[in-house]
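All protein chains of the complex are present and in place, except for one that has been dropped.
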Amino acid sequence: MLKVGIYGASGYTGQELLRLLIRHPEVEVVALTSRKFNGVPVSDVFPVFEGLIDEKFMDASPEDVAGLSDVVFLALPHGVSMEAVSVFLEAGKNVIDLSADFRLRDIDIYEQWYKEHTVPDLINEAVYGLSELYRDDIKAAKLVANPGCYPTGVILGLAPVLKEGWIDVTSIIVDSKSGVSGAGREPQIGTLFCEIDEGFKAYKINQHRHIPEMEQELGLLAGSDVKIFFTPHLLPVNRGILNTIYATLRKGVSASDLIDLYRGFYKGEKFVRIYKVGAFPNISSVKGSNYCDIGLTVDNRTGRIAIVSAIDNLIKGAAGQAIQNMNLMCDFREDTGLELVSLFP
Amino acid sequence: MLKVGIYGASGYTGQELLRLLIRHPEVEVVALTSRKFNGVPVSDVFPVFEGLIDEKFMDASPEDVAGLSDVVFLALPHGVSMEAVSVFLEAGKNVIDLSADFRLRDIDIYEQWYKEHTVPDLINEAVYGLSELYRDDIKAAKLVANPGCYPTGVILGLAPVLKEGWIDVTSIIVDSKSGVSGAGREPQIGTLFCEIDEGFKAYKINQHRHIPEMEQELGLLAGSDVKIFFTPHLLPVNRGILNTIYATLRKGVSASDLIDLYRGFYKGEKFVRIYKVGAFPNISSVKGSNYCDIGLTVDNRTGRIAIVSAIDNLIKGAAGQAIQNMNLMCDFREDTGLELVSLFP
Amino acid sequence: MLKVGIYGASGYTGQELLRLLIRHPEVEVVALTSRKFNGVPVSDVFPVFEGLIDEKFMDASPEDVAGLSDVVFLALPHGVSMEAVSVFLEAGKNVIDLSADFRLRDIDIYEQWYKEHTVPDLINEAVYGLSELYRDDIKAAKLVANPGCYPTGVILGLAPVLKEGWIDVTSIIVDSKSGVSGAGREPQIGTLFCEIDEGFKAYKINQHRHIPEMEQELGLLAGSDVKIFFTPHLLPVNRGILNTIYATLRKGVSASDLIDLYRGFYKGEKFVRIYKVGAFPNISSVKGSNYCDIGLTVDNRTGRIAIVSAIDNLIKGAAGQAIQNMNLMCDFREDTGLELVSLFP
Partner (left out) sequence: MLKVGIYGASGYTGQELLRLLIRHPEVEVVALTSRKFNGVPVSDVFPVFEGLIDEKFMDASPEDVAGLSDVVFLALPHGVSMEAVSVFLEAGKNVIDLSADFRLRDIDIYEQWYKEHTVPDLINEAVYGLSELYRDDIKAAKLVANPGCYPTGVILGLAPVLKEGWIDVTSIIVDSKSGVSGAGREPQIGTLFCEIDEGFKAYKINQHRHIPEMEQELGLLAGSDVKIFFTPHLLPVNRGILNTIYATLRKGVSASDLIDLYRGFYKGEKFVRIYKVGAFPNISSVKGSNYCDIGLTVDNRTGRIAIVSAIDNLIKGAAGQAIQNMNLMCDFREDTGLELVSLFP
């Protein structure tokens, strides 16, 4: 059994990692850290684990966790993660970092959107952990930078048309809607029940930190610079992201053509489902699963397409994708522990 | 006291009309029709009226209701409404029609998106009831076609930039999200609680019947044909529509410039609120009120703007706007009975 | 115009007071205090007031607010309120205190459930502000202790049967369910959206601070000591409390008898609605209104009754009832500013 540590395990992402890993047949969770809940039984903080986990959270150093684990998942805030990552790598451990610290290849862009990077040399060692696009690199990686929740669905949604040059790269508009778990478990007025329930709003229009991450990957797919217009919104649901992506076609194609392109591009991919003509995903159809569902349409009147992609932000957008990456790194079957059927209703 | 009838009063819109009209100081509700609930006390169907309304729904003919009322609101399905409207007009009554039957000036377009129009001669008598744009015409009208819920927020959101020619009219993309009350009170699987709760989806992309209505009015504002890309989505909330509208600028302006334009355009308007730089509306800030709130931003990198408009679909998007129109037609102060402060949380 | 101050105005209750008072025809709001949001425009903290209120929150002393106001509402935490109340009373102002500080007539019980009481002499001056039971005392009062949200619905629900001696006073079980706004606007993990949404739980069984308040008033109605079993639960809704109250009958009566008793007891009461046989309230029928709705049933098999009462916790359970009390104290019509029709859906 592979020994796994979760560093920073008391947020929603850490909890989801734990939920999936305790049912993963190849691994054993050996360390769960939390500064805030040091010494508190995990099942007191997350009652879903009552009777399943006897362990307590511990406030352990990266060195200590490195001593216990073969693979480490980091679910820490941006900026905090990079320091710990270097310890784990030095100790020779495989690392999957769920923060943004190693997602951006250009350190200047990282420092412009986030903060000073203290271990810039490690950036080149990191592989961007979108399994469907970087499978071979991930298999060989020691450090995987797990993608952000918005980028996951947006990049998977745009990859085929960008790769094939079917759309005008200056025309991309991304209108995203996310469930509230993406905002984390730190108490703040903005994510109180009464502020969210029966509400809906846009936030950080063109200012969200996932923009440079998306533009980096979309640019690599297109083979040229890509600038997007990005509007995230906050949905009154626990889980799920739905992205509605608009772009202008460079040639006349039908919805069927588009769907054929996507089905070809994602052939054999277990976690990408392309819908038929006229069908579009609902976040309730991916909730609790590792799927990215994609629906497509063409508007001949305006020459534009709409791509609708949906994921569970805590699974394909975080913990599930991280485990998918671990499976690749450790040579397990890619869907081990991820054969989840969405929970509906 | 003005005598008012509500023809088709047992849906959410009819109920909202009644809720507002029983507190309107200048009117008395004299007729409430419903085929389905004929003879049933209104407070049995809608317990909010317990102790406030003793009346029963009646299955009365338009002729009968015309005999009782000075003004009639019609909250009937499209296609059914037109027949009743002609009866009320013939009887010399003022009519506010909340269906789509008289919103489209071009009968061919109506028949293409809806069905055969049986009283085409009346189309020319109808005034499109967006009070902020057609105030003087509404004052003189006998028949007002109350705007659709999506068009209300979209047209108010785009009017200033279209009128001033600040945007490329071929670039408009409208990404709208609506609460479920917009789908009505007829039982269907798609609007059951379990189908909507914790879900979110796009539907009828580029196929929604509000498209020709929006294009008609946006074209009049622009002075040229306008084609939009329109994606409606269904939000797991009772009330509220938020429209995120994208367009390409024809000249360089700042967010402040844009806001100044809007504040000027809507100067003196009681029911339009323009937000300051960096602020965007939440549907929970308009819920229960007749406001249309608008936030604006400019993205210099892509040369695009985003306009975010929010309304309560049952009030400014239906019943409230209908009463605003009645106030204009009857020479009451425009905000009579509509001085509603949003209910939050 | 009566000059009104709200001391502690940045929580949900303060906001609701403001929402109602700006539409109250007899008053003018002259002071809104908040330590946390000192200097911040009210409409930045609560966008519902955009365009309606230009004022900013101020961090003013009780003395300063006393200098500006004729009547003061206090929406402060328990223990903090008592100090401010004494200042306002000394300055000769009418005070409506929405904290628990003056609700308990027995200082020992107060100190056992809350904390040390620093102005015990004022307790005797306070009138318990349940308008339906203490109307005459409230009219003459300088200090009104506004009831807690749970006690309001529970006391109104039990008053008739206790007063008439129809039930065994040792048999009362109160199973209450409250919306989340009752927990306030202070950030904490327990009231984050993701902790509440799709969840439901009991909390503080037999340990909630509203127990002594209910037992005091129920005992006065019964003319003897009353001990209740009280289980509060947290509902995933913004507003509303539903109480399901169980008791054993001391004599055989039918549901009709019970309803007749209640209709007689509450005759002429504007804000209490007694449902007919077989009908029970839904919190969505009182949301946004000052009503307390009550449904009643008798189970002959077990000799027990169930009383179901529903209120909007922020209105009849807090701000609305406070204004009802102000109306009584200031000799306005009791329902002035409170002619609210519930917002549904």
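Order as written gives the chain letters A, B and C; numbering starts at 1 within each chain.
Just so we're on the same page, a residue touches a chain if its C-beta (ideal position, glycine included) is under 8 Å from a C-beta of that chain, and two chains touch if they have at least 3 such contacts.
Computed from a predicted model, the values in this text were never measured in an experiment.
Enquirer: Pick from B:238, B:282, B:321 or B:342: which residue touches the chain that isn't shown?
Expert: The one listed residue touching the chain not shown is B:238.
Enquirer: Taking the entire complex into account, which one of C:77, C:120, C:199 or C:264 touches the absent chain?
Expert: The one listed residue touching the chain not shown is C:199.
Enquirer: For a quick check of understanding: of B:12, B:49, B:150 or B:291, which residue touches the chain that isn't displayed?
Expert: Only one of B:12, B:49, B:150 or B:291 touches the chain omitted from view, namely B:12.
Enquirer: Against the chain that's been left off, what residues of chain B make contact? List them.
Expert: Residues 12, 180-181, 185, 187-189, 191-198, 236-238 of chain B touch the chain that is not shown.
Enquirer: List the residues of chain A that touch the chain left out of this view.
Expert: Contact residues on chain A toward the absent chain are 12, 15, 19, 22-23, 46-52, 181, 197-198, 238-239, 273, 275, 279, 281-282, 285, 287-289, 291, 293, 339, 341-345.
Enquirer: With the missing chain put back, which residues of chain C would touch it? List them for me.
Expert: 170, 173, 175, 177, 194-195, 197-203, 205-206, 227-229, 231, 233, 235-240, 242, 244, 246, 280-284, 287, 295, 297, 299, 301-302, 304, 306, 308, 345
Everything that follows uses one rule, which is that only the chains that are shown with their structure count from here on.
Enquirer: Centre-to-centre on C-alpha atoms, which chain is most distant from chain C?
Expert: Following the centroid criterion, the farthest chain would be A.
Enquirer: I'd like the Å distance between the centres of chain A and chain C, where a centre is the mean of that chain's Cα atoms.
Expert: Result: the chain centres lie 45 Å from each other.
Enquirer: Express in whole angstrom the distance between the two chain centres, defined as the mean CA positions of chain A and chain B.
Expert: The separation of the two C-alpha centroids amounts to 39 Å.
Enquirer: Would you give the residues of chain C that are in contact with at least 2 other chains, written as numbers and ranges?
Expert: 12, 181, 197-198, 238
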